[in-house]
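Note that one protein chain is taken out, while the other chains of the complex remain in position.
Moving on, here comes subunit A:
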Amino acid sequence: MSPLFVFQLRRVARNRQFLFFTVLLPALFTVFFTQVFAGTPGGVSPEQATATMVAMMSYGAIGAALGATVRPSFDRASGWLRQLRVTPVPQTSVVAVDVAVGMLLTLPPLAVVALTGRFAGGVRLAPGEWAGLVGVLWLGSAVFVALGLLLGWALEEKAAGGAIGIVGTVLAALGGLWVPVELFPSGLRAVAHGLPSYWYAETGRAAAGGALPPAPAIAALVGFAAVFGGLAVLVARRRPLTAVAG
């Protein structure tokens, strides 16, 4: 493992807020939604419990991907990225490590929420379905890693912190991660279908049912990843020139 990778991972791991919002909070929500509503008339069906867990896995992974990758904006503001540029550490590995750290950090919320769903939420899946569920959500999180890097490179420190919160909330709320899309009015449902978070959770719901992700979901996620990634590269190319003054 490269020293830079270890260094970056340790920095994020030290951030308690990050761990709370991306791992603990979605896990608590899972318990809350599966246990609290179990006492209400009608209870919680196994399908609803699974859907809740998948939504919370998606929510946690999106938060982790965005939170881990917005960091270039802070490191640019502190002057650290500039300092790093005058050491032998190559620029390409700085970017590669940011991507790798983002991808790695989506795993803890996926794993913790899945375990919570299994042992505290009463979700029962076959081993292959568990593996497929975590697998597709992990791969799909690349979309949000790309989005986080785009925001981290494009925005200044103060804007970036707020933007992550807003973008994460919008993606979760309007993408149907907090309230199922089926309960949305039709206009809002159309909005959900325009968001990557909806299609992301959709691949998870399919995998939890033992099915392959539907083609529209794959197409949407690949499309979003390409757009976010492409824009991120464009912004990063412009950055070295504009960062000179500061």
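A few notes on this one:
Following the convention adopted for this analysis, contacts are C-beta pairs under 8 Å (C-beta built on N, C-alpha and C of every residue); 3 or more make two chains touch, one makes a residue touch a chain; residues count from 1.
In this text, contacts and distances are computed from a predicted model.
According to its UniProt record, the chain left out of view corresponds to "ABC-2 type transport system ATP-binding protein" among "NADH-quinone oxidoreductase subunit H", "ABC-2 type transport system ATP-binding protein", "Heme exporter protein D" or "Cytochrome c".
The hidden chain makes contact, of the residues A:Arg85, A:Arg124, A:Lys158 or A:Arg237, with A:Arg85. One chain is missing from the display, and on subunit A it is touched by residues 3-4, 7, 10-12, 14-15, 74-75, 78-80, 82-83, 85-90, 240-241, 244-246.
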